[in-house]
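Note that one protein chain is taken out, while the other chains of the complex remain in position.
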Amino acid sequence: MLHRFANPTRFLRIASVVQPWMAWATVLLGGAGLYLGLFNSPADYQQGNSVRIMYVHVPAAWMAMFCYSSMAIAAAVGLIWKHPLADVAAKATAPIGACFTFLALFTGSLWGKPMWGTWWVWDARLTSMLVLLFLYLGYIALVNAFDDPTRGTRASSILVLVGFINVPIIKFSVDWWNTLHQPASVIKMGGPSIDASMLWPLLLMAVAFTTYYLWVLLIRIRTEIIANKIRIARLKQVHG
Amino acid sequence: MSGFMAILKRDLHLATRQGMDNMMVVMFFVIAVVLFPFGVGPEPNILARIAAGVIWVAALLASMLSLERLFQTDFEDGSLELLSLSPITLEVAVLAKVAAHWLTTGLPLIVAAPLLAVLLNMNAEGFPMLIVALLLGTPSLSLIGAVGAALILGSRRGGVLLALLILPLYIPVLIFGVSAVDAVIGGFEANAQLLILGAFLMGALALCPWAAAAGVRQAIE
Partner (left out) sequence: MIKEFLDMGGYGAYIWPSYGVTAVVMIVMLVTSLRGLRENEVTLQSLEVSTKDKPE
């Protein structure tokens, strides 16, 4: 099953078919989500209209973690089965995941200002997100630090697996540290129960973010495959 | 086991021959800590409050300084390749090199730490715990750092890249190391923190040599 998509030529053909679907899904679902989120959902009785930041903040945070997990899975597949496409997928995911992580932090900060009174608190979730951003940046720096691109993907695949094992440990440590230092009066973002009128725009935006990720991922994987072909063609020119 | 001892002895021997290098790491540690009173002011209460954290952060940075050379010189002169061909498993070889790194940098840092604690006016009750926590924590730092040191072999910019890769992974050790000292100074038990630091060390011992060896293997392929 996996090997049917492993062939880069076949992948390129499938990608060019799937890509427009992802683009349309992103535009339509995102549009619907924005409409419901901004016009057709109630304000929170505690947080007022500021709760609308949730519709971009929470999907971005979800995608930040989803992208890192995807990278870890792709890296494992690349290391174990020497799958060329898996390595490329991990490399292509990293910048997208870093963008989502940045957005989760930025919107979290903008949400925090009216809720907490400051732009930044060392809240457990925000802090973990910040560390996740560093993990992404480390990966991107390592993958681009080698003259030989396959060396870069190999080394960074190991890094992303080490990081993936560490993410729960970091989360646990930050939670511990946070309960020691944080005054208990902080309002928790996104209560446990959420009304259906808020759940719909949230889910729509989450799906739209996912299709956006797949859309850009396909573009970036195609770019990497073509870059590989260019490298081979150049080598042929030099040696041929 | 004999292979482990042989590599350990070789690395220790190399380190003592260039003894100045290890002294420089300790000197960096001392100077980095001494900068803080200039930065935050010499008020004893403030210094006492931040002492454990400052010492831990400085120790973490200092132990990272020498990590870049953990595999680099052996990689460049080809002895790493010879090592991979020898009957010693690479994981054991990595573990021996990490042990040598800790003995030459981690241990001197721990010896210097109480002196710095005095300079920062740290509460004397915290001294034993600071040493115990550093004893449990710094080997984990060396182990995690070895993975980063293996991954950057042959890359274009080594040192800064290494810092970027492993500093985020150091955060859990930092949190519990500082928390253990602060708890004792505050009059609490620090058993939980020590147990967790011990668990980190066990986990790092089990996983890091393996990951670092994988990194070395792909570097010399």
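A and B label the chains in the order they appear, each numbered from 1.
Everything below uses one rule, namely that contacts are C-beta pairs under 8 Å (C-beta built on N, C-alpha and C of every residue); 3 or more make two chains touch, one makes a residue touch a chain.
Since the structure is predicted, the reported quantities are computational estimates derived from the model, not experimental observations.
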| item | value |
| --- | --- |
| Which displayed chains the hidden chain touches across the whole complex | A |
| Absent-chain contact - pick from A:A43, A:I80, A:I165 or A:L180 | A:A43 |
| Of A:L36, A:A64, A:L103 or A:A155, the residue in touch with the unshown chain | A:L103 |
| Touch list for chain A against the chain that is not drawn | 34, 38, 43, 48-50, 52-53, 56-57, 60, 95-96, 99, 102-103, 106-107, 110-111, 113-114, 212, 215-216, 219-220, 222-223, 226-227, 229-230, 233-234, 236-237, 240 |
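The criterion applied here is as follows: only the chains that are shown with their structure count from here on.
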| item | value |
| --- | --- |
| Separation of chain A from chain B, taking each centre as the mean of its C-alpha atoms, in whole Å | 31 |
| Touch list for chain A against partner chain B, complex | 79, 131, 134-135, 137-138, 141-142, 145-147, 151, 154-156, 158-159, 161-163, 165-166, 169-170, 172-174, 176-177, 180 |
| Residue numbers on chain B that touch chain A, as the complex places them | 147-148, 151-152, 154-157, 161, 164-165, 167-169, 171-172, 175-176, 179, 200, 203, 207, 211, 214-215, 218-219 |
